[in-house]
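First up is the structure itself, then whatever we jot down about it.
A single protein chain has been omitted from the complex, and every remaining protein chain is retained in its original position.
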Amino acid sequence: MHRDAVLQALVLVAVVAGMVWLVGNVQSNLERQNINSGFGFLSERAGFGINQTLIDYTEDDSFGRVVVIGLLNTLLVSILGILFATLLGFSLGVARLSRNWLISKIAMVYIEIFRNVPLLLQIMFWYFGVLRNLPSPRQALSVGDAMFISNRGIVVPWLEAGAGAMWYGLGLLALAAGFIWLRRRALNAKLTSGQPTQVWRPLLVLALALFGAAAVMAGVPFALDVPQLKGFNFRGGVTVIPEFVALLLALSLYTAAFIAEIVRSGINSVNKGQREASAALGLPESLALRLVVIPQALRVIIPPLTSQYLNLTKNSSLAVAIAYPDIVSVLAGTTLSQVGQAVEIIFVTMMIYLSLSLFTSWAMNRYNQRMAFVGNAT
Amino acid sequence: MTDPVIRISDMNKWFGTFHVLRDINLQVAAGEKIVICGPSGSGKSTLIRCLNRLEQHQEGTIEVEGVSLDGSLKNLESIRSNVGMVFQQFNLFPHMSVLENCTLAPIWVKQKTKQEAEALARQFLERVRIPDQADKYPGQLSGGQQQRVAIARALCMNPDIMLFDEPTSALDPEMIKEVLDVMVELAEDGMTMLCVTHEMGFARQVADRVIFMDEGEIVEENEPEAFFSNPQNERTKMFLSQVLSH
Partner (left out) sequence: MSAKTWTPTPARPAPANTVGFVGWARENLFATKFDSALTVFCAGLILYVLDVVFGWAIVDASFSGEDRNACLKQVQGACWPFIDAKLGQFIYGRYPEMERWRVDWVFALGLLGLVPLLMPKVGFKRANVIFMLGFYPLFSFFMLTGGSFGLVPVETSDWGGLLVTLVVAVTGIVGSLPLGILLALGRRSELPIVRALCVGFIEIFRGVPLITVLFMASVMLPLFLPDGVNFDKLMRCLIGVALFASAYMAEVVRGGLQAIPKGQYEAAAALGFGYWKTTRLIILPQALKLVIPGIVNTFIGLFKDTTLVLIVGLFDLLGIVQLHFTDSSWATPETHITGYAFAAFVFWVFCFAMSRYSIFMEKHLSTDPNQ
C-alpha cells in the first residue's frame, strides 16, 4: 500500500509538472507571437458569410453566433444521417439474412464495398466527382419543372407558411399524441377483451377532424413557392447546397454498412430455438418476430448502434474537406484563420464533441442497466 | 380403436442428400402414449419435429387430427396451437417472466384476455408445482424448473397432443425426476403423448407402445412389457443392453 501511494504521487507530480511546462511554453509562445488569449473573440464581429444557416445570420453577427450556426449544421446533418443510415442499415441487415440467396449476396457486396473505402474518399467522390460535375443551373436536370438539380445544389419547392400555420402545427402534434393513445388503447382492449382493435380507421377520422378544425380556425395559410430560373440561378424554393447533399449521402451510405452488420449479428444472436418455440406455440411468423425475436435482438443491437451514431456525428466533421459549414469547418477552419487563437478554438471544438459523446455514453449506460437481463438467460 | 389422431404413411425425409427418415408408417390413437427411443442420429427427434412441421417431409403423408400436413397448408398455426411441444433446451423466452411466457400464445393466438390467460397460466403452473415462481425470469430458475415452465407454457394452449423432444437430456440427474413426475401425471390425465426419451423407467410406467428407431426407420414397436422382456430384433437387444446397463 505504501509503495502504491508513492507510485501514485510520482505519477501525479509528473503529470502536473508536464502540464505546467506545456502551459508555460504556450504562454511564452503566445506572448512572443502577440496572440490574444481568452474567449473575448466570441463577442466580436465575425465578418464572413456562411452558405447554410438554420437561424438568421449576417456578417455583422458575432463569432459566438457562428459557433451556434456550426453546431446546428452539425446536428442537422448528423440527425438526418442517423435517420437514413438506420433505415438503410436495417434493410441491408435483414436482406443479408434473407433466405433469398441473391438478395443476401447483394447486401453483402454493398456492405463490403462501402465499409472498406475511406469515408473521406466517399465524401469527395460525391462532392467533386458527382455533384460538382452536374450541369450548371441553366441546363439543370428538372423533375416535373418543380425540382431542379444542378451544380449549385438541389432546389425544391417550399411551403410558405403565413399567419395561422401554427394551428396546423398544433394539429400535427395532437395527431401524434392521438396515434400513441390509440395504440395504447388498442393494446389494452386486446388484453382485456381478447379481441384485436382497429387503430388506423379511428386515426384517419382523427386526422380529418383535426385538419378540418385547423382549416376552420386559420383557413389555408400556405403558399407553394416553386423555384424558377432567373438569369444564372434559381429564385424561390429552398436550395439544398451540394456540400450538404454530398456529406449526408456519404455519411448515410457508409454508416449503413456498419449498421447492417450490427443488425445481422444482433438477429443471429437470438437462438434458433426461440423461433422454433414460437412456431410450436402457433405464433405466426410476424408475431414471433415482433414479440420474441426483435425484443431480444434489440438488446444486442442497441449498444453498438449507439456507438455508430456517435461515430457518424464525429465523422460529420469531415465536412471541413468540402467546406460544408459544420462546427469544425466554421470554428477550426474559418474562425481560426481569422482570429488565430488556436488553443481556445480547438478547445471549444473538442469540448463540444466531448460533451456530445459523454452525454451519449451516460445515456447508454443508463439504458444498459435498465435492460440487463435478470439472472442468466438460457 | 377410434380414429387415429396422427396418421403417418410411407413418409420419407432427406436432409440434402442424406436419407434421414425412411418409409415411416405410424398411427397414434387419441389418449395413447408413445415412447420413441433409439441411438442418436436415428431420426427420432426429426420424426416428431415433422409432426408440427418444424421439419418438412418430402414423400408420403402426415395427418394430424384429420388435417394433412403439406406445403399448401393454410392453417398451420392452428394445427401447431393444438400440438404442444417441449424441447430439450427448454427454449423459454428469456426476456419475459414465467407468467408472460405462459400467457403469450393464449393472448396472441387464442385471443384470450389477459385475465383469462393469467388465470389459466397460474392453474398450469400449479399443476407443474411452481405456482410461486410466476413473476421470476427463466434465468433465475433451475433447469428442472425451467423445463416444467416449458411444459406449463405448452399446456396453456390446451393442446390435444403433446410432443416431448428429449425433455430430460439437458438436466442434472437430481432434476430429472421432478420433470418426469409432471409428465407421468399428465399421462394419467389422458393426454396423447409422443415422447423421445432414454428414460426407460418412464417408458415402462406410462407408455402404451415403445418404438425403437435406427438409421431413420422404425425397427420395432411393441407394448412396453413385451418390448423390454422380449425384444424381437438383435439390434433392439443390443441397444437395450447398452441403455439398461446403467
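Each chain gets a letter, A and B, in the order it is written, and its residues are counted from 1.
Keep this in mind: contacts are C-beta pairs under 8 Å (C-beta built on N, C-alpha and C of every residue); 3 or more make two chains touch, one makes a residue touch a chain.
Quick caveat, the model's predicted, so the values are computed rather than measured.
Touch with the chain omitted from the figure is made, among A:L54, A:L83 or A:V343, by A:V343. Interface with the hidden chain, as seen from subunit B, comprises residues 12, 14, 16-19, 22-23, 58-59, 214-217, 219-220, 230-237.
Touch with the hidden chain on the side of subunit A covers residues 4, 7-8, 11-12, 15, 22, 25-26, 28-30, 32, 99-103, 106, 112-113, 115-122, 124-125, 128-130, 133, 314-315, 317-318, 320-321, 328, 332, 336, 342-343, 346, 349-350, 353-354, 356-358, 361.
Rule of thumb we're sticking to: only the chains that are shown with their structure count from here on.
Every residue of subunit B that touches subunit A in the complex is listed here, in rising order: 52, 54, 77-85, 87, 89-95, 104-105, 107-109, 111-116, 136-140, 146, 153-154, 157. Those residues of subunit A lying in contact with subunit B across their complex are 190-196, 271, 273-274, 276-277, 279-284, 287, 291-292, 295-296, 299, 373-378.
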